[in-house]
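Here the complex is missing one protein chain, while the rest keep their positions.
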Amino acid sequence: MSTTITPASKKVNRIGLEVLNYKGSKTTLCAGCGHNAISERIVECFYELGIEPWSVAKFSGIGCSSKSPAYFLGQSHGFNSVHGRMPAVATGAMLANRTLLGLGVTGDGDTASIGLGQFMHMVRRNVPLIYVIENNGVYGLTKGQFSATADVGSTLKTGAPNQLPPFDCCALALQWGATFVARSFSGDKKQLQSLLKAAIAHNGLTVIDVISPCVTFNDHDGSTKSYSYVKDHEEALHELDFVPFFEDISVEIKEGEVRDVALHDGSHLKIRKLAREYDPTDRMAALNALEQAEAKGEVLTGVLYVNTTRPNFIDVLNLVDQPLATLPESVVRPTRAALNEIMEELR
Amino acid sequence: MSTTITPASKKVNRIGLEVLNYKGSKTTLCAGCGHNAISERIVECFYELGIEPWSVAKFSGIGCSSKSPAYFLGQSHGFNSVHGRMPAVATGAMLANRTLLGLGVTGDGDTASIGLGQFMHMVRRNVPLIYVIENNGVYGLTKGQFSATADVGSTLKTGAPNQLPPFDCCALALQWGATFVARSFSGDKKQLQSLLKAAIAHNGLTVIDVISPCVTFNDHDGSTKSYSYVKDHEEALHELDFVPFFEDISVEIKEGEVRDVALHDGSHLKIRKLAREYDPTDRMAALNALEQAEAKGEVLTGVLYVNTTRPNFIDVLNLVDQPLATLPESVVRPTRAALNEIMEELR
Amino acid sequence: MSTLEVSPLAPSSGASGQPKTNDFSIQVGTVNGSGSQTANTVLLRTIFQMGIPVSGKNMFPSNIAGLPTWFTIRASQQGYIGRRKEIDFLVAMNPETAREDVMNLQPGAAVVYDEPLQLRALRDDLHFYPVPFDKLVAPVCPDAKLRKLVRNMIYDGVVAWLLSLEMAEVRNALVKQFGKRKAKAAELNWGAAQAGYDWAAQTLTKTDPYRAERMNATTGKVIIDGNAACALGAMFAGVTVVTWYPITPSSSLVESLIGYAKRYRHDPETGKATYAIVQAEDELASIGMALSAGWAGARSMTATAGPGISLMSEFIGLGYYAELPVVIFDIERVGPSTGLPTRTAQGDILTNAILSHGDTRHPMFFPCSPEECFSMSMEAFEFAEQFQTPVFVMSDLDLGMNSWMADPFPYPEKPIRRGKVLSAEDLEKLGSFARYKDVDGDGIGYRTLPGTKHQAAAYFTRGSGHNEKAQYTEREDDYIHNMERLAHKFETMRSHVPAPLVRINDRAKIGFVAVGTSDYAVRESCDQLRQEYDIETSYMRLRAYPFTPELKDFIQRHERIYVVEQNRDAQLLSLMRLEYEPELIAKLRSVRYFGGMPLDARTVTDEVVRQERK
Partner (left out) sequence: MSTLEVSPLAPSSGASGQPKTNDFSIQVGTVNGSGSQTANTVLLRTIFQMGIPVSGKNMFPSNIAGLPTWFTIRASQQGYIGRRKEIDFLVAMNPETAREDVMNLQPGAAVVYDEPLQLRALRDDLHFYPVPFDKLVAPVCPDAKLRKLVRNMIYDGVVAWLLSLEMAEVRNALVKQFGKRKAKAAELNWGAAQAGYDWAAQTLTKTDPYRAERMNATTGKVIIDGNAACALGAMFAGVTVVTWYPITPSSSLVESLIGYAKRYRHDPETGKATYAIVQAEDELASIGMALSAGWAGARSMTATAGPGISLMSEFIGLGYYAELPVVIFDIERVGPSTGLPTRTAQGDILTNAILSHGDTRHPMFFPCSPEECFSMSMEAFEFAEQFQTPVFVMSDLDLGMNSWMADPFPYPEKPIRRGKVLSAEDLEKLGSFARYKDVDGDGIGYRTLPGTKHQAAAYFTRGSGHNEKAQYTEREDDYIHNMERLAHKFETMRSHVPAPLVRINDRAKIGFVAVGTSDYAVRESCDQLRQEYDIETSYMRLRAYPFTPELKDFIQRHERIYVVEQNRDAQLLSLMRLEYEPELIAKLRSVRYFGGMPLDARTVTDEVVRQERK
């Protein structure tokens, strides 16, 4: 029997677009893959914030995770590049057009194994970009080998244990220059949503490491990136609430243990402290928190670090406000006089 | 007039070799280059400890620093490889022959710019190797562009200032798996000597970041890697004293504020604490110390971190004790029976 | 609706004609991740165990689950085990592709399909056998969760009845597949197979002409994929350092090596490993480690595919110029860039021949069967150490990942030779040595290994200019001298690489030249050309680059040479163009296919005929 159209599906956002305008093509990832959940969150956030799809550019490397940009924001340009080099690709495009909203989606192998060097240099540059790591501790697309974020002791389907310590992309990011660093879990809809929305408002590099279990190769008991493990060991740093710049803030503000982080576009990220005092602007404190959580076998989620003062790479380069890509000839080709002057000097 | 041979030149070490046996060919680096001083320290240490030159393998990437292995230990095999990939090269050779004493010498560009990814993965593996970074904050061989360790505010000869934060190779190394991490200054003979000697005795990855001014491109006032700057801002963590395993220890041990670190081969690294209490086995403490020093514009030298318990990569791989390179056919080629068994399974 | 479809459904047109025995191709269209692998392998093994020459090829997508997959099995009493485009027998399980699969069939083909798909309506010139899989699976598999998997075994049973495969062999194949440990699973599947068989026996009336009949053409043979065979070759060559970075279709090579080495390469007393297998962080690292392990004396290797080859090119240039032994297994796949990672090609031939900037040349070996994957891997290690240079073993996805019949591998009788390596004793006698001096006139110098206990052992290895003594030099004459020696060394290789295999047909005016997996299509095409067009052909299968003198003779002997290869740019032919006299080049014609499927004979035959008719 045919389903009757529910009014919901006719709903539009503040720029008059339906959620359909934010969807991509049908996923080809495994049913239940954490990556699919993340794609859905992305669709929701961009829809709800009413971002113009064509102002967004999607970037990825190679992997199951890197395939996912085809499955959301079908009306945004996308660039599924080569394995481990997405940071360079995203950087180049942002240099060409600073007005783009850059969204990179990648995997742990793509980022922490082959791509570690580029990741670190992107972090150092604080490239304005949302960099989402769909972290499952394995190489999904090549059938389940360990990545460099696999925890010591986690085992392959074959039972082989990983003996090398993992890289913590959040620790690396916040220590070496990223200005918004968070961790989440693909199963935690609410948290992931507010993180993504805050990231969209942030001016600079956002790194969100999302534990995203691979149901096919790494969702067994031996794995610290399995649904069960994360559910049991997740410890949220704080409750998050995000207020877009176009919503009235005052009504939202709650006094007391709420810390309000104003983002560059006027929107606000409100972090409700839990028991422990946690200051997301203190880098070393963040590192220590991660260190302790790891020792306890906990997965610390939430906003780990925010820095709203460090200039992003585009500002450091002092680029004109218009996209370099489309500057007119009159601006990019110096005058005849200039050439003559140069030639004179060489005589 | 001809110089008369001084008795000194006839001196031999405990295995009967003269210092000449530890020298390399004539340096082609600039007079006064910090790298030359480091080469001299290496010659002295290997001579004084009486290491068999032919048991050593030298590795480097590309750069002025990476040329230097040709200028010391001429009786050791050397491999001057490609830019930024020395970690892989050193790892491969150590896999082939675990009995080699691996000595890598590289530059800051080689390690922190192009080579950062490989450096980090080598660190994660704790490859048994002495990894010396001749850190001058610039690309010497290509005439003075910034490397990724150039400090914010340091300027090129052209006056262009560096605006990106530096990578601290010591912080990276001790945080992600290296088991002996130190910093020194090419001008500090005594400290560099004891560090190198301790490194030789250490079982695992040693990373020594040596500030080594480039007199040609980066020894001017703007540079935080200049002789003058380091001399003024150096703050030694502690006095070091190294006792080789073949020397009698008891006589050496001093009580009180001396911390004695026993290394795997029975030799001892004795660290005399200065004013501040410093525990080189506490990773986070080390990170904090580096962080504070940097904030104060200080260069913290000495042993930053030691871990004598983490197994090195060769042990993790559970390799036989003999070098894989020269295992006999009887060991590396399975039996006829084995092949038959395998074929049977495939029928 | 199934009432609409009463079997038997003989084709109204396209009469079935006389029986076709032991000469048919089966295609199973499923969804990957649906666990059809077992059912398909059992089908393959059953035919194999009935002594009938057979091959199985898996056409799978570059994702993990949910996309269309095709498994084709070809049984051929003549022993043709290359791909055949025409499908005789379709098992349609995938709703997404069933219709297109059916439309692509030749008249007279048979279709076993999941009843609800209602394919029958599509054509009236096929033999349709609708099967109510869900109805049949329920009783034999109470646990609903498992049904999705077991379901596939039902078509094994149905097909077994239709092709008169021996159920006893189906059972043997199942047991083989699941081994002792998984006896329960085996039983469950056996039940399903039987259910399918019995249902077919009771319900269906066979109208198609295809049937199997026991032969004895496979006795003693094994079934193995090329990657496993390469792994075994490496293990028996005594490889000691293996570095890799996962990439389709090469991953399974190292993964099976891991499995075998675990069993056969640990010290019986200490349990310690006599090898190191390291998953590197990327291909720059894997080749860097492997090269340097070779430098330090290990037998070292890495395995990769296209994108990895590109990343390795800087290091390969160092390997060529500093003269370091290493074996690189390139399991070729389709395309520039990422291309089609799960499709097969011979697309890196030209790239690898000159890989890296500047003047370089690299040897390549071209295995075409599991037997050669085994033997050539061993030869490649010997060759790399003999010539102190990187060697490529050029396999492809078809050879590497598909199931092939093979004769059991012979145990290597030749002792391992490590090439020109000077020991401390040698140095004692010689007093000194010059690393890059051409002492023997073959262009190959003598080397020492780090750790050699002798004052004269050390030398300095570098990718920058060096003279015979391995000292740094920027002198014009030193550089030219050294580069000319390297060119001479490459010439020396011609008499040491695996020689081509040639079949000269005295009545033939035209000859084929091919490498690797193109062999199966070419061999079959030779017969097609004779039988259908009576065109006689000779055939030379090259097994290595640089080319050996035999190739020149072969070209001279014939009027026209068809170079068959699986790439767009005629890469193998290009290498011939680079070195041969114009008279020889004038004879070269190109037959190319680059669609990613294993090459089939018909494509070759049609193209040759087209060009011959011109």
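The first chain written gets the first letter, and so on, giving A, B and C; residue counts start at 1 in each chain.
We adopt the following convention: a contact is a pair of C-beta atoms (placed from the backbone, for glycine too) under 8 Å apart; a residue touches a chain by one contact, two chains touch by 3 or more.
What you see is a predicted model, and the numbers here were worked out from it, not measured in a lab.
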{"item": "Displayed partners of the chain not shown (whole complex)", "value": "A, B, C"}
{"item": "Touch criterion as defined above, residue of C:Glu86, C:Glu187 or C:Asp359 at the omitted chain", "value": "C:Asp359"}
{"item": "From C:Glu476, C:Asp506, C:Asp534 or C:Glu559, residue that would touch the chain that is not displayed", "value": "C:Glu476"}
{"item": "Residue, one of A:Gln118, A:Asn162 or A:Thr206, that touches the chain absent here", "value": "A:Gln118"}
{"item": "Touching residues (missing chain, whole complex) on chain C", "value": "61-62, 306-307, 309-311, 313-314, 317-318, 320-322, 334-343, 345, 347-348, 350-351, 354, 356-361, 462-465, 474, 476-477, 479-480, 483-484, 487, 567-569, 571, 574, 577-578, 582-583, 585-586, 594-597"}
{"item": "Absent chain, residues of chain B that touch it", "value": "28-31, 62, 64, 67, 82-84, 113-114, 116, 139-143, 145-146, 148, 216"}
{"item": "Missing-partner contacts on chain A, residue numbers", "value": "21, 25, 52-55, 57, 59, 69-70, 74-82, 85, 87-93, 95-97, 99-100, 117-118, 121, 317-321, 323-327, 329, 331-334, 336, 338-340, 342-343, 346-347"}
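The working rule: only the chains that are shown with their structure count from here on.
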{"item": "Chain A and chain B: spacing of chain centres that average the CA atoms, whole Å", "value": "36"}
{"item": "CA centroid of chain B to CA centroid of chain C, Å", "value": "45"}
{"item": "Residue numbers of chain A (touch at least two other chains)", "value": "113-114, 116, 148"}
{"item": "Chain C, residues touching no fewer than two other chains", "value": "281-282"}
